[in-house]
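Showing just some of the chains, left in place.
By letter and in written order, the chains are A and B; residue numbering begins at 1 in each of them.
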Amino acid sequence: MDRQPKPEFFHILRTQQFDRAILDELCDLTTAIRKFAKTREGLNYLRGLLAHKRAMLYFTQPSTRTFLSFNNACQILGIQTSEIRDASTSSEVKGESLLDSLRTFSSYVDVVVMRTKEEGLAESAAELFDHIKRRVPIVNAGSGRDQHPTQALLDIYTLERSFKEMGGIDGKTIGMMGDLRRGRTVRSLCYLMKNYRNMRLVFIAPEQFQMEDDIKIHLQHHGVEFHETKDLNSALPELDAIYITRIQDEYDKSGESKGVDLGKFKFGTEHLKMMKPHGVIMHPLPRREEIHTDVDIDPRAKYWRQERNGMWMRVAIFVKQFKMDHLIMHGHLLD
Amino acid sequence: MDRQPKPEFFHILRTQQFDRAILDELCDLTTAIRKFAKTREGLNYLRGLLAHKRAMLYFTQPSTRTFLSFNNACQILGIQTSEIRDASTSSEVKGESLLDSLRTFSSYVDVVVMRTKEEGLAESAAELFDHIKRRVPIVNAGSGRDQHPTQALLDIYTLERSFKEMGGIDGKTIGMMGDLRRGRTVRSLCYLMKNYRNMRLVFIAPEQFQMEDDIKIHLQHHGVEFHETKDLNSALPELDAIYITRIQDEYDKSGESKGVDLGKFKFGTEHLKMMKPHGVIMHPLPRREEIHTDVDIDPRAKYWRQERNGMWMRVAIFVKQFKMDHLIMHGHLLD
């Protein structure tokens, strides 16, 4: 297995493209980068690493957090950025096709990060660039309800770090609560579970928002155990981690979220005592009412750390994409 | 006095936090930085000074000038920036609380510059960051009608430089004209007057826009002499400087500015001959009709220089905030 060629790490399009080897590698790389970031010297080294590269942040789906995370990840590496955050202000007003717009980006920059409401657009862009032989990688920063691969990577990193003293992710029981049907973060994370041994998933959601069949079939196919429940309290004691998500009502077609009683799918201070002492509470943020702010000070609340991990994992992604990882992993400040 | 510890220069929230020692220090630092900026070598040194830092410019109150001033100050020091200029496009559309949004910024950047229509928001952010132990300083770039501390600093620097050959600011008579009631620049400047000896202020304004009582009580408490008038012409000959402001009608509740006759509170070429030969004309800009453009070429018109001083003072603020001032004040190009 070790001698197999690694899957190419060029376009980052779908969570499914990652295997265990690349996940472990990215986690180690992220940790090494964070060590560099502890000194001015290390930060200045990082800032020179990709100072010869330029990125396009094409974020036509609104997102402050993911945008800032990528923007700062670029800045850490010296990558300069251009941005489009509103498709209506782009050349499209002059009647240009989206494919022509994308090709234009490939004329100017070295990597395109895309977040779109439409599914599959990142993949179309990657196909176009490959077809016209522009060596410009695409990073999918969220596409529709479907995929959010870099979020899945930072979630894995947060789990990995949280369980560092407990043998890593293998063998853990992870709860997922909230809008599992339309939450692309939990969907993306599920795709990665097959890379770990003896995983158990517990889906905690109202019936209307339970995990979709495509994911359940995928898990069954790969032998990942899961079960569904509506009862947080009974599930909680057995969980090593709980991943809480908000209702994705921006995808409502006719206000269907309004009819659902969400009162039982919130996490408050009363739940802390039901959790294992080394349990992990995660949330992709932004949150609404799903987690009470009083939970924030509990050491098991990892969602703010998870957010910061996101920036560092994205640094690692760019470093690996541009094949600079050996410079980091050697641990020297080379130039 | 010299051996007392300096007040901490971390968050920049209120004009009142500055004492004479820090004002003098910042003025000297600004002048030293401007000397560095005269050569390509010096500019390149400055650009490396804080190249390991990243800033958030959170400007939800519209402002081209102050935004550009801070943005370019960051660029001079190599600080990389993210920006939010419209609260409605932020994560708040997904129902996130403002405190959660602010906490997110602290996850990604090293300093947050805030300009808001609400009073007190910068102070709340500073309290939050201190509470959660994120060592991320806040710079208040204007909050409501109340505070604009960095403007007050650049105004002090402009006065200090203008009076360099005349013994500095001590003992001068300064007129303030326009909307004194709602102009946070003149209000902020008043708070600093107690740091100088034998100051006299003359408030020139229509009755409806005269200085508010809180400021007058503050001045009386600290023994700063002031008087009020509606007559520019009679006040002008005794002034060493006149600070002119526009009507802040964005704070009108029901068009009250419209009822006021402002004709007598404008400065034109006819006033130049009434001024002292070394008098100083200032304005925080933008201006409307308060100063005729023909005044611009008079050497006593300092408002454009004042604007440029603003950028350099903000450079000095960041340099001091990140404790790099000794590198500048030693005057060597070290690395």
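The definition used in the following text is that a contact is a pair of C-beta atoms (placed from the backbone, for glycine too) under 8 Å apart; a residue touches a chain by one contact, two chains touch by 3 or more.
If you're wondering where the values come from, they're calculated on a predicted model, not measured in any experiment.
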Given 2 displayed copies, the complete homo-oligomer in this file holds a copy count of 3
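The working rule: only the chains that are shown with their structure count from here on.
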Taking each chain's centre as the mean position of its Cα atoms, how many Å separate subunit A from subunit B?
41
Within the complex, which stretch of subunit A touches subunit B?
40, 43-44, 47, 62-65, 68-69, 71-72, 75-76, 85, 246, 250, 285-288, 293, 296, 304, 307-308, 311
Which residues of subunit B touch subunit A in the complex?
48, 51-52, 54, 56, 80, 82, 84, 89-91, 93-97, 99-101, 103-105, 107-109, 132
